[in-house]
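Note sheet for the following structure.
All protein chains of the complex are present and in place, except for one that has been dropped.
Let's turn to subunit A:
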Amino acid sequence: MPETSRRGMLFGTAAISAGALLTACTSNEPAKKETPAANNQPAAADDKPGKPVTIGFAGPQADHGWLAAINSNAKSRAEKYSEVTLDITEGSNDTAAQIGQVETLINKKVDVLVILPTDGKALTQVGLKAMRAGIPVINLDRIFASPQAYRCYIGGDNYGMGVSAGNYIGEKLKGKANAKVIELAGIDALELTQQRSQGFKDALKNYPNIELVARQAADFTVESGQAKMAQLLQAQSSFDALWNHDDDQGVGALRAIQQAGRKDFLMVGGAGAKSAMDAIKADNSVVKATVLYPPTMAASAIDLARALGQAKGIGGLAELEIPASVTLFSAVVDKTNVDQYLPTGFS
């Protein structure tokens, strides 16, 4: 709007003198900033329809539980707002293909972009390109290499996930001498897996009685979870706790545990799948807790994108603009609070 009016002034009236033009321009600048402030219904949480916003959404292929939940969370949140149009690209695990998809969204001139990159570092350039084209980017979950490539980052805390899991297990095994812990990690090639493992290792340093005796990486799939867990169980005849990075591969891991007939340890999952929460609630298996990495962050990303598109702030905060970064807390869900979190569990 301000730009059109400026152009209107430039081309519309030949009679305007240079001085008048200068005044118009200078006076226009503060007006641009004041408009959102003046109109600011103080909230992204504000459900009242605002001006129409088209949000472009580019994510990886939703080929497993958590990513599928990311997509459905984004879609259902966008449907909640009558003025929001969601333009979703087909998910792809190929970096080059995803770059192409984001470029298509830039060309379509969407108002705001939400990008969950297959690889944050690899998609940094296209994030920069969008920002330079004047399209604010919400970087979801896997962070870009440069803060200039996004207007706002929202994601989970992978390091914190490891810390939470380590501390939970540490507290449970506090009185036990020479306690043994094993780790069933995710895809080792992903930075997020390394961060989760690092956090776990660091947290266990608080508990000198605990030793991490074995670690195997799986592929975030049920099949790999079953296969790797079966071998871990064979390799470790006894241990006290297991941290599994992902509840989807946890379905397979649990199956392997069931097949091996083992019950002599406690298991902590990751991500917060409904199946894991159901098992925690039922309390009839080794699964005692799961560390959250909630896919609801996709819904929040839509909220933030809408707020950006409508130039609103976030309700409850004093600032007029949305923050540059939001990192979720990796809460531990166990029997004591599972009822509270169960509705957010994804299947």
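As a working rule, a contact is a pair of C-beta atoms (placed from the backbone, for glycine too) under 8 Å apart; a residue touches a chain by one contact, two chains touch by 3 or more; residues count from 1.
One rule holds for everything that comes next: contacts and distances are computed from a predicted model.
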{"item": "Among \"Transglutaminase\", \"proton-translocating NAD(P)(+) transhydrogenase\", \"Cytochrome C\" or \"ABC transporter permease\", UniProt-listed name of the chain not shown", "value": "\"ABC transporter permease\""}
{"item": "Candidate in contact with the missing chain, chosen from A:A96, A:A235 or A:A282", "value": "A:A235"}
{"item": "Identified contact with the non-displayed chain, of A:V126, A:I154 or A:A227", "value": "A:A227"}
{"item": "From A:S76, A:S146, A:N206 or A:Q258, residue that would touch the chain that is not displayed", "value": "A:Q258"}
{"item": "Subunit A residues touching the omitted chain (full complex)", "value": "61-65, 67-68, 71-72, 188, 213-217, 219-224, 226-228, 230-232, 234-235, 237, 248, 251-252, 255, 258-261, 275, 347"}
